[in-house]
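Yeah, one chain of the complex is gone here, protein chain that is, but the others are all in their spots.
Let's turn to chain A:
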Amino acid sequence: EANRECIFFSEFHPTLGPKITYQVPEEYISRELFDTVQVYIITKPELQNKLITVTAMGKKLIGCPVCIEHKKYSRNALLFNLGLVCDAQTNTCALEPIVKKLSGYLTTLELESGFISNEESKQKLLPILSTLLEELNATGACTLPIDESNTIHLKLIQLRKDPPIVQEYDVPVFTQCKDHFIKSQWDLTTQQILPYIDGFRHIQKISAEADVELNLVRIAVQNLLYYGVVTLVSIFQYSNVYCTTPKVQSLIDDKSVQDECLNYVTKQGQKRASLRDVFQLYCGLSPGTTVRDLCSRYSQQLQRVDERRLIQFGLMKSLIRRLQKYPVKVIRDERSRLPRLYTGCHSYDEICCKTGISYQELDERLENDPNIVVCWK
């Protein structure tokens, strides 16, 4: 969590040149540091209105230099910069919109009422800076009325990684209990599809049953992915094949994963499943073994375990991975068309989803075709 160590207001004084007029806490930015970085704080015109972050002497300073030109100012221009200081190791991307916004607010205030150029009103800046720093560090947000017509609204927003593309054959599953959700927070589309997200319905099915256009469903789910509310797993079928990943050992090593798992996979109303049973089940998954096979071989272990939730948990935590089938047409005569779907780039899941035929049908078609090989990965 980034800690904002200091907030400062710097300007170009008509006689003294660039200086720090106010800083909270006082004396935080040394004379030395300011001398080194002042060229990035009170800048040449080419750099004005740009977000500038400079790292020096173990500190990072983020600011946005502003220049307001007018005859009334000595030297015909008012130059200032309101910025934040953090430790050099901090990732400060989230602070940039805040600094930009603040520069906008001050510009508006100055243009409307000469807030900064007026010595008396400028003094109000110090308590404002103080409050800003305090609230940003405490809650990450700040709402501060400045005068009758102006209020500052700031909020720190965490930047996250771009979510992956959501395919029609992907299955969204909630990462936490669905009940923790406040539905009204979300847009209408999301609210409409929420009841259909059960960790088993895939996107295409959700779209059909919720009667929402496919692309809208994809976008809504991608949004939920971005916020870490859901994760994606593959379609469940008893004919599916899975295998363990090295992460399966975390079930043994990590007590919290263990607890979470056993709670998740135990059948409703049953005594908590034993670690041994569950671990044996996961290890029973291997190439060539379908879920159906697992069920018949490990019926004793499955007495207290819901196999669908077992698979779901395993996928969510990457303890296991799904082996998909990819048909490749390796022999074809010159006259026939180029294979479109049987190129090794499209899995059974995808082909069945797009063409509407079932796995069994596809299997039957391909198994008897000597020109086609199937790769599992």
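Going forward, a contact is a pair of C-beta atoms (placed from the backbone, for glycine too) under 8 Å apart; a residue touches a chain by one contact, two chains touch by 3 or more; residues count from 1.
Here is the rule we use: contacts and distances are computed from a predicted model.
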### Listed names "GATOR complex protein NPRL3", "Alkylglycerone-phosphate synthase", "Trafficking protein particle complex subunit 6B" or "Probable cytosolic iron-sulfur protein assembly protein CIAO1 homolog", with the criterion being the UniProt name of the chain not displayed
"GATOR complex protein NPRL3"
#### Entry: Where the unshown chain meets chain A, residue by residue
32, 35-36, 39-40, 44, 46-47, 50-57, 93, 159, 161-162, 243-246, 248-249, 252-253, 255, 274-276, 279-280, 282-283, 286-288, 321, 326, 328-330, 339, 343-345, 373-377
